[in-house]
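Partial complex: the chains shown occupy the same locations as in the complete assembly.
Chain lettering (A and B) follows the sequence in which the chains are written, and residue indices restart at 1 in each chain.
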Amino acid sequence: MVDRIRLGMVGGGNDAFIGGVHRIAARIDDRFELVAGALSSTPEKAQASGAALGLAPDRTYDDYKQMAIREARLKNGIEAVSIVTPNHVHYAAAREFLKRGIHVICDKPLTSTLPDARKLVKAAEASDALFVLTHNYTGYPMARQAREMIAAGDLGDIRVVQVEYPQDWMSEEVQNKQAEWRTDPERSGAGGSIGDIGVHAYNLACFVTGLELDSLSADMQSFVSGRRVDDNAHVLLRWKGGARGMLWSSQVSPGNENALKLRIYGTKGGLEFAQEDPNYLWFTPLGEPKRLITRGGAGSGAAAGRVSRIPPGHPEGYLEGFATIYNEAAEAILAKREGKSPPEDVVFPTVQDGLKGVEFIDACVRSSGRNAAWVDLP
Amino acid sequence: MVDRIRLGMVGGGNDAFIGGVHRIAARIDDRFELVAGALSSTPEKAQASGAALGLAPDRTYDDYKQMAIREARLKNGIEAVSIVTPNHVHYAAAREFLKRGIHVICDKPLTSTLPDARKLVKAAEASDALFVLTHNYTGYPMARQAREMIAAGDLGDIRVVQVEYPQDWMSEEVQNKQAEWRTDPERSGAGGSIGDIGVHAYNLACFVTGLELDSLSADMQSFVSGRRVDDNAHVLLRWKGGARGMLWSSQVSPGNENALKLRIYGTKGGLEFAQEDPNYLWFTPLGEPKRLITRGGAGSGAAAGRVSRIPPGHPEGYLEGFATIYNEAAEAILAKREGKSPPEDVVFPTVQDGLKGVEFIDACVRSSGRNAAWVDLP
């Protein structure tokens, strides 16, 4: 067994949600070891959080820049860092690590602004280090399966892409840490639901179909009184090559917990994937009975098998899908260690995907501000 | 038992689909008796079809006008007529019966053009006879249940209305009678999927929510080469009062047979209804567990009970929902016989609903023709 990758973390202190997810994800396949952290911008919280995680006191930092500088100099300093802060910190934090050759695993969306996103792309391109964006839903085996089938032509030419991501947890005014920064444009960016979850939906649609978006028309709302960002968004999609589609993101739709769903229809068949039931993929070839492909079951192919851990009927979930992004990152990092390219089948969301996501959010916000006018993607 | 209502039929000859549906629907609750027909515009087919249905030869007509004239004079002539022709015939046929005081039960959409629709409204208003439009999906008990719950405030203020109606039977070029006239703008009207099924979706959304549409933006496509009408339509919806939504109709989405689905979200809860599984209604009150209400089961109220025939767990289907429209028509016709108003809880789609449907189709066609520009509804 090769040595575990030494990992640091920025953000993810005691009362955070996604930091804990990243830590479990990093652990599941046993290829990372968390050894350092700047877990909070509040020093006491940073220390307490580091202690709770068993980090050495001298590798528990109050400040990510400090961490980047010192860890880069340590003999066994971190090789990679997970950035799990609110969006507006992503760029500045990532830059510090990238410029010191430390690989970055960053939460989505890439940044809170489009200029930041562009700068981050440059920073990543200028660095020898890897940049991995945790659009975790691309880690689901059945999302990989769908992608593989489309690439193989099982759907023929794609005509229609329907993607939606409704939630209900912000149906009323919410006052907790998670909601607070997500509804603050300074920290989340100009997009509300579209930036928090719509961008996941968009990324997954691109990932699975292989299509590029040409233009969009977005009609976004803030239903909860006083909310400064959208909590519901309806978007018409025109894909390059002629496919059309719709995207719906919502955080005010009661009964929907985390209901990301993707449906794709082509000349030869259809596919349907729902992240809340991620071990299933409906495949509906035109003129044949509907087929329910299960993760690892008959009809489930190599791309899904590569990222599965257990047999069919033994459900994998959100954490395993997330872990797959970490595992893919590990593959790439370990290849780097030896100066090699990662194996060809290693796939993870890149800084370019992140830029596309921020461009998408930006286009939605601009379109909606102009009464849902059509806006071209760059 | 009062005498059955004497019914005639225009269209619905041997190789038609919807005529047979109307006949079964009229029979299920035993309140109509088919006694006359102008079942085809081809005389031989009209005769053969009439004979196959056991109509008397002298009440089997080659021509609906002839039928209207003669039946109006007969002592026991028809009291009502079902018009089940392609769309472009609806107006002219309905007019002949309305002006002779014969009640009209007409298939949707109301007409193939907006001017015809307006004229038909006038003809109906000028007549003492009733006009019933078979937007049959409003006959489903659980659609009635949803409507009743929304009217009672169970969802609070409505914010989001998602409605879709995908099918797949026209994914490729289809050559049969059903497809032929539906893709001919002269007979179907300017709308393809939007006129054939999108209008059902729109009607059901209006029926259940009680909302009125303010404006829309439609992006429609004809994916199958050479098709002269849309076979896929994406529509952004802005409802009066602030609710927003999306409508999708498609006839090219493999795996969808007749997948009309309505989802409605308000400040207090959500509802979800799928016509392919019409005995179920999901109700998701905010902050409470999801509830699956079954037709006639606990939580299923008076509006659904009024139009149910059998106990919960004994599924009713499409034909029963359709029959409910006939049954509601019968209630109204029998009340008319006695010079009364129908009971207050009798509900059926009217000529005004039909006009709204044609206005919707027209607005979609105009919007799509102008690059999905916003179009106000009248």
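As a working rule, a contact is a pair of C-beta atoms (placed from the backbone, for glycine too) under 8 Å apart; a residue touches a chain by one contact, two chains touch by 3 or more.
Being a predicted model, the structure only gives us computed values, none of them experimental.
What's in place is 2 chains of the same protein, and the file's complete complex has 4 copies in all.
Heads up, the rule we're going with is that only the chains that are shown with their structure count from here on.
Remark: subunit A and subunit B have CA centroids separated by 43 Å (rounded to whole angstrom). Interface residues of subunit A, counted against subunit B in their complex, comprise 159-160, 162, 164, 166, 168, 171-172, 217, 219, 221, 223, 232, 234, 236, 238, 244-246, 248, 250, 252-256, 263, 265-270, 272, 282, 284-286, 290, 371-372, 374.
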